[in-house]
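See below for the structure under consideration.
With one protein chain held back, the other chains of the complex are shown just where they sit.
== chain A ==
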Amino acid sequence: MPPKNNKGGVNAKGSSAKQEDLTKTQTVYERAQAVYDLTRPPYDKEREELGGLHNLSTVEKTAYANWFCTAPEEYSYLPKKAQKELWKQVNESNRPLRRGQIDKPRPDQWGRDKNGRNIGDYTVQQYEQRIETQAQLTCVKALGRSFASKRLFASKGLVDSSTGEKYTLTEEDIKAEKERRKEMAALTRALYGVKMGPYSSDPEWDDVVPIPQMEPEGALAAIAYPEDYDEAMSYLRAVMAAKEYSPRCLKLTEHVISMNPAHYTVWLYRFANIQHLDMPLLDELEWLNEVALDYLKNYQIWHHRQLLLDHYYPTIADTPDEVKRFARSERAFVMQMFAEDAKNYHVWSYRQYLTRKLGMWENEAHGELDSLEGMIDDDVRNNSAWSHRFFLVFSNPRYATPDSHATEPDPQVPADIIDREVAYAQAKIALAPQNQSPWNYLRGVLVKGGRKLGSVQVFVEQYVDNLGDAEKEQVRSSHALEHLADIYEEAGDKEKADLCWKRLGEKWDRIRLGYWEWKRRSMKAASS
């Protein structure tokens, strides 16, 4: 049914209302739709809404059809009379006669912005801003292209025909370009959400074609890389593939390490750069100290430090004072690390390396033994410190047999040193007898010295009273009892040894029952 309001109700008012719509239009799509509506044949909108021409009233149909006839190419075919009649009808219909060459707008024809928002839903004002930003980006890009040409011409030594001078690239030019890149990055990001990272927006990296990760589809344990990391890694792969070693590569490795210090590839590549550039050692160490303190658990740092030392040691090897000074400063740093974690395995391994490399064996010269004693005084249960002491004492090249195995006697170690170490271990055991570290140490010392375990029997026995006596048995250290068993076994006193193991399994160290029982069985088997 044709709507009632179409019957002669259309007048000049309608036209002015449409004008108003246009100015009040909220979104880009609505504005386009309004403009389109204004340029359609009269009643075309109604025809569309009502589902076809047949639903229009006669007047409406006429107005609609007449619009087509007013087109110049159609109109010229009409006889004069018909022309006159046409204009009469057009005037009577009181509908504006607009004609535009525009297609019906689609709501999605402007595409979407970086946030996935339909640009057709932008307000006109927002849209105009966007157009302006796009124009800005175009300008900046054009200036950037002119910079690139200038750089190319300068590199080829070409002459500017307008001035007669050679093209030169000044610091100012580069600075301006860097500023432009920043602007470009900001504009690109604002418009398209595409982030231009620090590398793609730095003219210094223009010559590098990044190698992106290109993860296969469905890759396992794939990480959603942060943009910065992703970009830096793409450039890193590219310079590594090109075997480039340069200050900028060094900076790049620093950047990647700050984001992922466990990246062994970057560390190895960083060292290769340092080698090629012959970087000053102290600068690198200073930087490394900070990284190490930031990432206490990281171990790549310590291998890197070792590589650095191997590389630089020859330059100081002939100056003993220099070596000593360096040893002191390295130990100071190592101690700083131990203040955070006194048992850090990789830091201790580095200390062992340092001791060998810099020959820090003698306490008079290096104070290494004193430093260790300080650590053991802080925590007598720090087994790493005990382990290092064993290494320091029994690998000293002044007397120790080279390559003597840790579990074998070394007749070259002087007796007074064995005496000193036995006394040291015993003094520490006295502080806390249930502490296994000095017990293990004591045994290790006796083995090195080729001494019988029984040589400390009196000392050990003071921690075990009335063994086997249900009422009076007192054991102040299960480790003493274990030693005692071995002392008895060594002396051939099997019954006593067996009793020690039995009591260990029954009461004093029950969790190791399986082991004590194995010891008992093994001794029996050996004697049968």
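Throughout what follows, contacts are C-beta pairs under 8 Å (C-beta built on N, C-alpha and C of every residue); 3 or more make two chains touch, one makes a residue touch a chain; residues count from 1.
The rule is simple: contacts and distances are computed from a predicted model.
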Task: Chain left out of the displayed complex - its UniProt protein name, from "Postreplication repair E3 ubiquitin-protein ligase RAD18", "RNA polymerase II transcription factor B subunit 2", "S1 motif domain-containing protein" or "Protein farnesyltransferase subunit beta" - done: "Protein farnesyltransferase subunit beta"
- [ ] Pick out which of A:Trp348, A:Tyr424 or A:Tyr488 touches the chain that's been left out of the picture.
- [x] A:Trp348
TODO: Taking the full complex into account, find the residue in A:Ala148, A:Ala262 or A:Ala317 that is in contact with the omitted chain.
DONE: A:Ala262
Task: Options A:Lys178, A:His303 or A:Lys324, residue touching the unrepresented chain - done: A:His303
Open item on the list: For review purposes, identify every residue of chain A that touches the missing chain, sorted by number.
Closed with: 211, 213-226, 229, 233, 236-237, 240-241, 259-265, 268-269, 271-272, 303, 306-307, 342-343, 345, 348-349, 352-353, 356, 378-384, 387-388, 390-391, 394-395, 403, 405-407, 431-437, 440-441, 443-444, 447-448, 475-478, 482, 507-508, 510-515, 517-518, 521
